[in-house]
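With one protein chain withheld, the remaining protein chains of the complex are depicted in position.
Up next, chain A:
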Amino acid sequence: MKKNRTMIIIFLTPAMICYLLVFLYPSIRTTIMSFFAVESVSDPISTWSFNGLENYRTLFNTAIFRQSMRNIASIWLVGGIGVMVTALFFAVSLTNGMKFSKFFRSVIYLPNVVSAIAMGTMWINYVYNSSYGLLHDIFATLGMTTLSETLWTGPDKLFWSMLVAYSFGMVGYHMLIFMASIEQIPKDYMEAAQIEGANVFQRFFHITLPFLRGCFRTNIVMWTVFTVAFFVWGQLFSPVNLSNATVAPMNYMYEIVFGSSASTTTVRDSGAGAAVGVIMMIIVIIAFSATNLIVKNDDVEL
């Protein structure tokens, strides 16, 4: 037993140091920092001055931060519904006896292994390009001139263009999670229902969906985690300055803490930056607990 104790300590210490140094310590320090007035991120603690919830108040009084929260709310809700419906549809189709399903599954997941920067470049420079882009060509061939001449990355369409491009890549990940759960549904259920004459929709609503409750939880939590970390796509679609259409809280935090050189509109405020971090963390915790509750309540009913 004594021997095991040393072994446990030796084997566990490096991993725990990683966790403590990179996850636990920074999380605690960010939380504390969010209650202090801190100008530069590298200011020593002695220069911090306590100001309670002032940072949070400042944030919610800042128009662009409120806009960034509205943006991720749209991403979460509209993008989330779009992605989940598409992912579930593909997952059900591919597990329902489609030919070449492994091939299609790999292709649909493919955008996830390609760098987001590369994917974004393809969308911006090809799909959305208004003179030689894919959408332009398709609509021009169909004779829809107004649509073919649309400036997809113009200010009024920018957010939705960005959301479509982002969601396109996310479908594969959520589809895989749905597929893994669907494959665990005993085959006999489906076969029995099929022989008894239940149609696709009946089978889907009465067998597949009830089995997928836990899987929805995973998908919603992960979607929330990805949404609060929304950053690269916002930067790709508005590379120079923060724009109302594409700003996400993380872009705003980057601007006020690390400040990109091009911007003159924002002042350095690391305390507020920390508060952005805490708000994002709280959103994840809420998503996690809320979905946990839903699943637990359902289990009681069973």
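Throughout what follows, a residue touches a chain if its C-beta (ideal position, glycine included) is under 8 Å from a C-beta of that chain, and two chains touch if they have at least 3 such contacts; residues count from 1.
Following the convention adopted for this analysis, contacts and distances are computed from a predicted model.
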Name per UniProt, for the chain absent here [options: "histidine kinase", "Maltose/maltodextrin transport system permease protein MalG", "Sulfur oxidation c-type cytochrome SoxX" or "SoxXA-binding protein"]: "Maltose/maltodextrin transport system permease protein MalG"
Candidates A:180, A:209, A:267 or A:290 - the one touching the absent chain: A:180
Residue among A:62, A:148, A:218 or A:243 that touches the chain left out of view: A:218
Hidden-chain contact residue, picked from the options A:12, A:53, A:151 or A:293: A:12
Sole contact to the chain not displayed, among A:37, A:88 or A:276: A:276
Contacts of chain A with the absent chain, listed as residue ranges: 3-5, 7-8, 10-12, 14-16, 18-19, 21-27, 29-30, 33, 41-43, 89-90, 93-94, 96-99, 102, 104-111, 113-118, 121-123, 125-127, 131-132, 134, 137, 173, 176-177, 179-181, 194-195, 200, 215, 218, 221-222, 225, 228-229, 231-232, 235-236, 239, 249-250, 253, 257-258, 270, 273-274, 276-278, 280-281, 284-285, 288
